[in-house]
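Reading through the structure tokens given below for one structure.
Excluded from the complex is one protein chain; the other protein chains are retained at their positions.
This part shows chain A:
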Amino acid sequence: MSTTTVTPERSGFSVSEYIVCLNGIVWREALRFLHQRERFVSALVRPLVWLFIFAAGFRQVLGISIIPPYETYILYEVYIAPGLMAMIQLFNGMQSSLSMVYDREMGNMRTLLVSPLPRGYLLFCKLLAGTAVSLLQVYAFLLIAWFWDITPPTIGYLTVLPALVLSGLMLGALGMLISASIKQLENFAGVMNFVIFPMFFASSALYPLWRVQEGSPMLYYVCQCNPFTHAVELIRFALYGKMNWVSLAVVGGCTVVFMIGAILAYDPSRGLVRRGPGGGEA
């Protein structure tokens, strides 16, 4: 039997290695985003169509009373702006999950998953990277909206940032959780029908909940249970320098739950996805 002198091998990872990894994942996500300019344009066009066309048409139909955080009567465009900001993040979160399904089918996801750093951390980095991209889109939307008389207080552009980060993380984590349970890219169309549209329409993004309650108490309770409603309200209050504590608690709690679910789903020993012999990984 051969023998040899053994030297110690380092175990664990240093803080700098974690930071390098985070930077690398965000950098790659940014590069991919820059390579997909049409994605940026379409992410902006969608809410702008709602703002310029839908809101203009509904301005006369839907009256908005004075409700917090607003201190005076507002135009319908002003009301739906936070909902459209959240919509950008919702679509971005789902787009990220779509790209994860695509990466998995194309094999790119393996590069990430065979990294020695903890898988939960890798997924969190991916989530942060997706959120950073959504922030760029939201601020670009706010810039254009400013010319459409959507002019929150100047400080609001700053105070809304933490709310956007948290809501971006929640919606990204939801997308990641969904991506773990989708086996093929073709199945992703179902996400549009069963996740994005119900979440968006059964929320306070387009109409205040008191108006919903007048029309359908049942739908009102559905909207109250929808985490997207709370993401919208968190953003709405933060945009005016105020805090909605209930929404903060719901969005924070959902972020943790969705993130844990995604990490478990991508855990090779407990993954939600049962792998087939010729199928993709994870």
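Miscellaneous remarks
Heads up, the rule we're going with is that a contact is a pair of C-beta atoms (placed from the backbone, for glycine too) under 8 Å apart; a residue touches a chain by one contact, two chains touch by 3 or more; residues count from 1.
Heads up, the rule we're going with is that contacts and distances are computed from a predicted model.
Here one chain is missing from view; checked against "ABC-2 type transport system ATP-binding protein", "Redox-active disulfide protein 2", "Proton-conducting transporter membrane subunit" or "Pimeloyl-CoA dehydrogenase small subunit", UniProt names that protein "ABC-2 type transport system ATP-binding protein". Remark: the omitted chain is touched by one listed residue; of A:S16, A:T72, A:T154 or A:N193 this is A:S16. Check A:L113, A:L161, A:I196 or A:V222 against the missing chain and you find that the one touching it is A:L113. In the full complex, chain A contacts the hidden chain through residues 1-9, 11-14, 16-18, 20-21, 23-25, 27-28, 31-32, 35, 106-108, 110-118, 122, 267-271, 274-278, 281-282.
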